[in-house]
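With one protein chain held back, the other chains of the complex are shown just where they sit.
After this line comes subunit A, so read on.
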């Protein structure tokens, strides 16, 4: 049907909000009256800190926060974009902390590369790690991750959440983060520069390998003794393409489906099969594709290879086994299909037979 597809109201992605149980900390955090570091000193220190890192993301702790934010008088000569990280939550993949942190680094590096001179000292990218700086988390009032906050020069109360980056602002990763920064700070981040997929030396090695291999390959093709001339390889390739297609692998790639889901009611249980046609999970597709392939290949095997087996008992045994497996696989697939689509397929009998 040529019409617009419909969106079901499924939950797309829900931020798992996380409450931090923070013990009552000593309320005062030593409002250290640092003896009026002048602004330029602070900036210089930040620049030197930044130059020590790889992507330009400064790692701050409680001390650094107090030094560069709370005790520095407003307006500060710089904005800070703070990424709140927690190592213990890296295992929770649905938060995408590590991915976001990587993208954050990309934005930072792009900003550095595109802004030299005075522009480069107006915005600094920082990160705070939860286990090392719990009090700063409290200071910012952050109790859910992922959280990215822009602290502009005029903000004195750090609990002010106006600089928070929404989910939509990092949904498209580095690009949308850069848009957010440009919108809020009126600074130019410039084009995002991602590190290339393969480094230059790797590309060089690959190209040289190909160049060296080419004459040999051509020689063999001319002689007609390559793998290209091997039927079995082509057959294996063909079966693979078949398996790849019917297992719905393209669906998994395009929709970025996970292999399995966690049951919402019971987190320990894994869901491998998704009910509802038009959608599938990764493992589900592979399992069914495997069943398809097995039956087909068994049929070919029984009619073409098995008949040449000399040992009679082996022949009988394999034959029975093949019949049994095929029967079971077909039954299973039909059952799964009926369950998934919700259709009950039945024959039609003439009405006089009832």
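Convention: a residue touches a chain if its C-beta (ideal position, glycine included) is under 8 Å from a C-beta of that chain, and two chains touch if they have at least 3 such contacts; residues count from 1.
One rule holds for everything that comes next: contacts and distances are computed from a predicted model.
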Just to verify: the chain that's not displayed, which of "Actin-related protein 2/3 complex subunit", "dolichyl-diphosphooligosaccharide--protein glycotransferase", "DELLA protein" or "Isopropylmalate dehydrogenase-like domain-containing protein" does UniProt list as its protein name? "dolichyl-diphosphooligosaccharide--protein glycotransferase"
Which residue from A:75, A:191 or A:278 sits in contact with the chain not drawn here? A:278
Of A:246, A:270 or A:321, the one touching the omitted chain in the full complex: A:246
Where does subunit A touch the missing chain, residue by residue? 1-9, 11-15, 166-168, 171, 221-222, 224, 228-229, 231, 234-235, 238-239, 241-242, 244-251, 253-255, 277-280, 284-285, 288-289, 292-293, 295-297, 299-300, 302-304, 307-308, 312, 315-316, 319, 323, 326-327, 329-330, 333-334, 337, 340-341, 343, 345-348
